[in-house]
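With one protein chain removed, the remaining protein chains of the complex are shown where they sit.
Moving on, here comes subunit A:
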Amino acid sequence: MRNNSGGVIQRADIGQLLSVLTEKGYITIGPTLRDNTIVYDEIESVQDLPIGWTDIQAPGSYRLIKRDDEALFAYNTAPQSWKRYLNPPRIRLWKAQRTEGGGFTVDPEDYAPSKYAFIGVRACELKAILIQDKVFLGGYKDPCYQSRREGAFIVAVNCTQANETCFCASMNSGPKAESDYDLALTEIIDEQRHEFVVECGSERGEEILKELQHRPVEAEDSQRVDERIQETISQMGRSMDTHRLQSLLASQPNHPRWEEVAERCLSCANCTMACPTCFCSTVEDVTDLTGDHAERWRQWDSCFTMDFTYISGGHVRSSVMSRYRQWMTHKLSTWHDQFGVSGCVGCGRCITWCPVGIDITEEVAAFQNSHSQKTTNSVEK
């Protein structure tokens, strides 16, 4: 971490950042308006950013509204996350060709190294990327993920406001990016200024900053950053108490709350698609009309689908109850066993994008309350 190196860039010069990155050969991916949401897509200039827009999120609800300023990053989380670029929704794994006499040859997909610059990665999203690193690079290495991840240049943006569905502070994953970025920006807007305090997190980041018009960081600048981060923390609409949560959920497979939440859950899989850490996938085999050419594709899958657990004896998890239980227990409990971290970063996407507004923090609280009640009762006895 190189907190000492940094600078302050004026709003008018932020376009330079994009053009310098482009000159260095990066494909710049950042937030842009589409379909009444903010999505991450290829951007060419500041004009592509959601200038002056913010998002209002609540359980099962997402609205964009116009602000009275020209803020570039005054929104929280987009429905998509960066996994779309690091672990694309659908990729080809290999092609195969039938040969004479019943054999075939296999031609593995060549994943040429991608040079993406991700603009506007929030602290919770950065944490999610580090979590997916453990999944795809921790044991067997996924060549596609590796080719995209290793070249990625990360421009983090610290959140200067929080939504009702945000709870990264309680998950220790935000709102300020602490490490593993190349550059981190904090957008400062008040009567006198619209500027960005930039921190460098890598040599690559320092090199880029050198090419941008900037002034040194003064003590007041750092103070303004700290104030905004504190304000963001205080705005956070939700929190999750993770104390002993891993063992609590692991010990409650028959808790009646699972049935209660299953009555509302549509098992639509939205939460898993929106979640920045969910990584499950399935494969599809296709052939052309001659039947001599076959391909194998991998695509995102969800533990909420019926087919997910199909074996010869039937579907292991046929009830919605068991599928919700699997998802939430995995996310908050068994993820620790598998990867040494929680699978939740507190971004709130699963709450916002759940069509019926199921709230993971509320579910956790329900388990904790019933547990503490039980403990109290047994003490009274």
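Methods note: a contact is a pair of C-beta atoms (placed from the backbone, for glycine too) under 8 Å apart; a residue touches a chain by one contact, two chains touch by 3 or more; residues count from 1.
Definition applied: contacts and distances are computed from a predicted model.
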item: Chain left out of the displayed complex - its UniProt protein name, from "3-isopropylmalate dehydratase small subunit", "Transporter", "Serine/threonine protein phosphatase PrpC" or "FAD/NAD(P)-binding protein"; value: "FAD/NAD(P)-binding protein"
item: Omitted-chain contact residue, chosen from A:Glu125, A:Asp142 or A:Asp359; value: A:Asp142
item: Where the missing chain touches subunit A, by residue; value: 93-94, 96, 98, 101-106, 108, 135-136, 139-143, 250, 253-254, 279-283, 285-287, 291, 294, 296, 298, 301, 303, 308-313, 316-319, 321-322, 326, 330, 333-334, 337-338
